[in-house]
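Missing here: one protein chain of the complex. Every other protein chain is in place.
== chain A ==
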Amino acid sequence: MTSFRQWLEDLIYYFAYFPLVIQIAIIVSVLAVAGTALAYIYMIFFRWQKERRAKKEIPLREKGNELLLEHIIYKSVGDPDTPVALPLEAFKSLPLDQKWAADVFKSQLLEYRQNFTGDIPLLLRQLYLDLGLHREAAAALKSGRRKKVISALVELSGMGVLLETAHVLSLTQSRDQYIREMARCYWVQCSPDAPFEFFSHVKEPLLAWEQFELFRIISLRKDIPMPSFAQWIEPQYHPTVISLCLKLAAYFQQPEAIPAMIKMLDTPDEQLRALTINNLGKLMALEAEPILVKMYPQQPDNCKLEILKALGRIGSGDFISFLQQELEHTEDFLLMKHAAHSIVAHKALASNLVARLQHSLTGTRQQVLQHSLNPLIKY
């Protein structure tokens, strides 16, 4: 021990005379030891803090659940015709003046809103407003701090509360991708009269994720009549807006969008064209069939594939011989497979043809037909 201490003392004493390499090694070693010690101290502190918070939150969560179940859920589910009065006094027994408690209760409200349908989400929204829990988010919206703004948008959107209309609309054009995205979702979710207004002004692409989220929100909005999405299926709008509106027009079965979609078939964007063809199929656009068949030879493979699928979905039977020709002559496996699928999708209209093909086809084409006919194989 003494010799080690002596060695250490020598080390400190002679430090200035050591070669640079050794000096660096000593400094790094000391920093590494200190860093390791700090890492473990922080780890202990972090775990302790988490456990402490969890202990503190459990009784509050239990109490919150109790109140929500007793005063809102049971009453609303038990007697759906009687309007539920919100007993604010009972909820005020929660320590909502403390930030951590308000955050916990807000997370519970959001969770309940996501998991219930009918009147319950509206009651929870009202409770959120009556308890004044929206004030912090409202202030955060204008705070200018990125993460705060985004969290506020997520919270208000989840609670279905629209505040600061003009400011939020300006946020839909924000330069920050996440603020822009959340503001758009929030706007579509909550705006009572013009939720789709920003579609006309989109300049930055809507990412796949944002399209998913917008699609979900729009498909869940039952309080407003859906506009005709055909108005945005025009080349002057952003391709991602057109792409979303194509999907929405097909989802809401808006046949009035078919002419706009047919016009979009001239687009030089291959992916958008393929998507347009796909959605024409989903809308069972009879009038598109001859156009699709006519344009088929000039199309790239992905569009050809979509044309074959669309013909199967429309299933008028007018172009079944075209599908037969593709099945019998194409050398592309995927086109062959989708031609067969589309013939089979014609059901009774194709029964004679299928019987004939089963005898006449050989090799891969026969196998492809059998594959399509097998009800156990879905794709």
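Operating definition for what follows: contacts are C-beta pairs under 8 Å (C-beta built on N, C-alpha and C of every residue); 3 or more make two chains touch, one makes a residue touch a chain; residues count from 1.
The rule is simple: contacts and distances are computed from a predicted model.
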item	value
Candidate names "Glycosyltransferase family 2 protein", "Carbohydrate ABC transporter permease", "Peptidase" or "Serine palmitoyltransferase"; UniProt protein name, chain not shown	"Glycosyltransferase family 2 protein"
Identified contact with the non-displayed chain, of A:Arg216, A:His329 or A:Arg356	A:Arg216
Residues from chain A at the interface with the omitted partner, ascending	7, 11, 19, 21-22, 24-26, 28-29, 32-33, 35-36, 39-40, 42-43, 46-47, 50, 114, 147, 150-151, 154, 178, 182, 205, 207-209, 211-213, 215-216, 247, 251, 333, 337, 340, 364, 367-368, 370-372, 374, 376-379
